[in-house]
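With one protein chain withheld, the remaining protein chains of the complex are depicted in position.
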Amino acid sequence: MVRPDTGTRAAWASHSEGRSAESESPELPTYIQGITEALREELERDPSVFLIGEDIGTYEGAFKVTKGFLQQFGPRRILDTPISESAIVGAATGAALMGMRPVVEMQFIDFISCAWNQIVNMAAKIHYRWGRAVPITIRGPSGGYTHGGPFHSENPEAWFCHVPGLKVVAPSTGWDAKGLLKSAIRDDNPVLYLEHKFLYRRIRGPLPGPDVTVPIGVAEVKRPGADASVITYGSGVHLALEAAAALAAEGHDVEVLDLRTLRPLDRAAIVATVERTGKVLVLHEAHLTGGLGGEVAALIAEHAFERLDAPVMRLAAADTPVPYSDPLEQQVLPDTARVTSALRTLLDY
Amino acid sequence: MVRPDTGTRAAWASHSEGRSAESESPELPTYIQGITEALREELERDPSVFLIGEDIGTYEGAFKVTKGFLQQFGPRRILDTPISESAIVGAATGAALMGMRPVVEMQFIDFISCAWNQIVNMAAKIHYRWGRAVPITIRGPSGGYTHGGPFHSENPEAWFCHVPGLKVVAPSTGWDAKGLLKSAIRDDNPVLYLEHKFLYRRIRGPLPGPDVTVPIGVAEVKRPGADASVITYGSGVHLALEAAAALAAEGHDVEVLDLRTLRPLDRAAIVATVERTGKVLVLHEAHLTGGLGGEVAALIAEHAFERLDAPVMRLAAADTPVPYSDPLEQQVLPDTARVTSALRTLLDY
Amino acid sequence: MRSVRTKSPPLATKAVKPALRGLTRPQLHELHYLMLLNRAFDDRISALYRQGKISGGAFGSRGQEACSVGSAYALEEHDVVGPMIRNSGVILTRGLPIRKFFANYLGRATSPTGGRDGNTHLGDLSLGIVAPISHLSSLIPVLAGVALTFKLRGEKRVAITWIGDGGSSVGDFHEGLNLASVMKLPFVLVLENNQYAYSTPTSMQCAASKFSDKAAGYGIRGVTVDGNDVLAVHHAVKDAANRARSGDGPTLIEAVTMRMKGHAEHDDAGYVPTALLAEWAKRDPIERFRRLLRSRRLLTEEEDRATEDRVAREIEKAVMEALSDPFPDGPTALDGVYAERSEDRGPA
Partner (left out) sequence: MRSVRTKSPPLATKAVKPALRGLTRPQLHELHYLMLLNRAFDDRISALYRQGKISGGAFGSRGQEACSVGSAYALEEHDVVGPMIRNSGVILTRGLPIRKFFANYLGRATSPTGGRDGNTHLGDLSLGIVAPISHLSSLIPVLAGVALTFKLRGEKRVAITWIGDGGSSVGDFHEGLNLASVMKLPFVLVLENNQYAYSTPTSMQCAASKFSDKAAGYGIRGVTVDGNDVLAVHHAVKDAANRARSGDGPTLIEAVTMRMKGHAEHDDAGYVPTALLAEWAKRDPIERFRRLLRSRRLLTEEEDRATEDRVAREIEKAVMEALSDPFPDGPTALDGVYAERSEDRGPA
């Protein structure tokens, strides 16, 4: 298992620390605090919300997301379980049918593979089949850049985006992390909430107040621009912002669209950015082939074809498992330099 | 469970029966016979091949794919198991490491969801991680049009096409079914082999001889054309051929490219068909969103952008579970009429 | 919940005599009626299938009626059940209108799934029914979660589900039962050991001599009962439910029985020795219960015939109505993938 909360030599640690606006304000809350606050506020707000997962009570979570929760809410709201991802998701589904709003923690999102059948066949299909809502949220640390190796670096979103009945969100900032988690918990459907563990304590920024949510299904322009668009989410937002900043120095004006919700996609926002810039790089940390970039590129090809001034480019992780050793991981995962150079190609087209 | 081997009121049964060249020759072997022959020949050829699955021995398989096998090969080559998809795939992986070439049958491909973790995390990653080959084939009946409902109609290929280390094939004819299964079994990697149960006994055609294989990774033009291309696979090939025949009567010349292998995609063949026709409809029976169509469309947008005369269109199942009742299933799954009308839109562009 | 047929009195109730195992004569008659209804329903499904009126699979539970009816009848109105494909008797005992049940098999708009799913794959929380999925054992964690909710909310309700000898080999059997056991949930699992899983004999599913031997590994109670004795099943489930309700945690009940037909209608079960079937035929749960009631003078020939008639009438009426029910409109297939209306939720 990965050493929680560290990962000192990650590919773009040096970039993301100290460059983005957020990380320049060390007194502001971190991304992970956004997650913790959302959970706490929703637990306080709605007695039907409870948390369930491995080592989330006494231990307060492998990444300490639930710090202090067991004391505050007690063992009927913060449930430690055996190591049984499938049963945890199944039990959450049963509880949801009884009117509860369980929030499942996967210790690492990689272990969600053990709950695959319960998610895609049980939870996702119930409302369609017999009309009962299944308001469960499944959250957990995803992503690489921490030398987690092949089993602690997964970005599994594309699999789940192909499952009717699921919603999938992937916040890139503390604000979105908090606001989207609140929306996920209040949503009447199963929502997969992918938090990026590399961002946990590396980025800081303001958080929304207790009554503010970030709506599911709405993308956000994180940086407006006129010359080209990067359509991305999660860790990719930070790579894109860094690349855009570097290119701004050269006089290029790059827009960064943060999808935030991966299912359902905000098609209007995607088409709108293409209409503004005519050139698109789709960027994600998950493997290229079969990744969400294909879906986005296809939507653009279908709905904004006439407006395209260049082929839609994709940049993503290589089609390999995510290797452990630093030089290998750096090779496989996207980095700012590669984003910048892809954007240059696009801008020159 | 679905009534094996029937499905009388399927959406396009009336089309596929009696129209395509194969089904006009009732004396020729069926698609399912192609599967059976491939398995028998490979069992005869290579003592390291064995079959493992539920009800494949005494019962000869839910669809009788292994008819007569237990008698011919005995219980050390044809292994009945408990209902344990995950353990079956795991055991096949262990056997493959010991030099065997197991072929796993999923009774319905839908149950592969229970083996998800063993496939994507264990089998698919072993060669990358520590250099040992895992020559296993996982095969099973996929697809709809048989009133199988939400759990006996799955087309799960897109999920697996996002897994580095796996190969995925999906034959549309008996010839390919036999030739690709032989290649899958001889391949040194885990191969997911998706057979379409609606085609089992509905299409007929010649089969390759014992020494002929159909290579993995090579698409085939099933019908050449100049005006537009349908890029498809599996059941979609038959819809496309029927639509092309209908449009030929109107003077349109539609090419049908059968991908056959879904991972790795035959990018050269995809680009070549776009270069011939300039107009593309990507068609598959799996759900639209997050389906393989996105990947294909993205490849085209990236590598044949200049040659496109129209937006890449996609036609696929609706983004719902596959419902049981006939009018609902018909609504959700693609049919020839919809393919034809999509092609008309494309041809008129 | 008006129509739920599950109100049996506490075990200790002074029953109007004559009674059997704490059950009153009307209750015994109801059990008899429900088993007959279960069989008649299954037989009619089989006929509809042979007539080509059912486009999916058709599953029967001939020989296992005591398992479904006996266990469901032991529950309280607010308990929650998760029936499997061979538990049509559970669904009928919970009081789903027979017409709606036929309609589900027939893919009609009037069924609980509106034609989106078939056979016993139906849920109706007003009757405390959670729908299964095909993937065996997947319902066990879900019903454990139902039980967990009861425990968290301090409700004296029980969650119960069923599993086959074959289904017990799937991972979720273990994960779900284990979760329920370590959390001491008010949960009952009935394992119907009907000797076969499709064509596979029990010996390929489990090397233990009894499935109830698994209970010890979970630190819970395990019992094996005669699954063809409706009173034995009823008693075992009642007892397990009482223990669950009073905080004693889950019970694994193995009901030993026999699948008297093929796996589904397409399967002639040629792999089952005829001698085995003949032997089990003698233990038919319905005949056996009937003989018992008759011998104890708890059922007159007239009452028996009247029940048979009632069942035949009800089945006939329901199937005719269901057959005239409309199919769903194609375009509605695209609705309802996601919950949007708040009626989808609510206390259960």
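Residue numbering begins at 1 within each chain, and the chains themselves are lettered A, B and C in the order written.
We adopt the following convention: a residue touches a chain if its C-beta (ideal position, glycine included) is under 8 Å from a C-beta of that chain, and two chains touch if they have at least 3 such contacts.
Keep in mind that what you see is a predicted model, and the values were worked out from it rather than measured.
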Based on the whole assembly, the unshown chain contacts which displayed chains? A, B, C
Among C:182, C:232 or C:312, residue touching the chain not depicted: C:182
Check the options B:165, B:278, B:294 or B:327 and report the residue that touches the missing chain. B:165
Which candidate, B:50, B:69, B:159 or B:305, sits in contact with the chain we can't see? B:50
Candidate in contact with the missing chain, chosen from B:38, B:56, B:70 or B:92: B:92
Just to verify: which one of B:29, B:53 or B:135 makes contact with the chain not shown? B:135
Just checking the interface: what residues of subunit A touch the absent partner chain? 1-9, 54-55, 58-59, 62, 80-86, 107-108, 110-111, 113-114, 147-152, 318-321, 323-332
Where does subunit C touch the missing chain, residue by residue? 169-175, 178-179, 181-182, 184, 203-209, 213-220, 249
Which parts of subunit B face the unshown chain closely enough to count as touching? 50, 76, 79, 81-82, 84, 86-100, 102, 117-118, 121-122, 125-135, 164-165, 167, 188-189
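Definition applied: only the chains that are shown with their structure count from here on.
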Where the centre means the average of the CA atoms, what chain is farthest from subunit B? C
Determine the centre-to-centre distance between subunit A and subunit B, using the mean Cα coordinates as centres, and give it in whole Å. 32
Here the gap between subunit B and subunit C, centre to centre from mean Cα coordinates and rounded to Å, is 37
Where the CA atoms of subunit A average out and where those of subunit C average out, how many Å apart are those spots? 42
Which subunit A residues touch at least two other chains? 117, 121, 125, 128-129, 164-165
So which stretches of subunit C touch two or more other chains? 113, 116-117, 121, 133-135, 171, 337
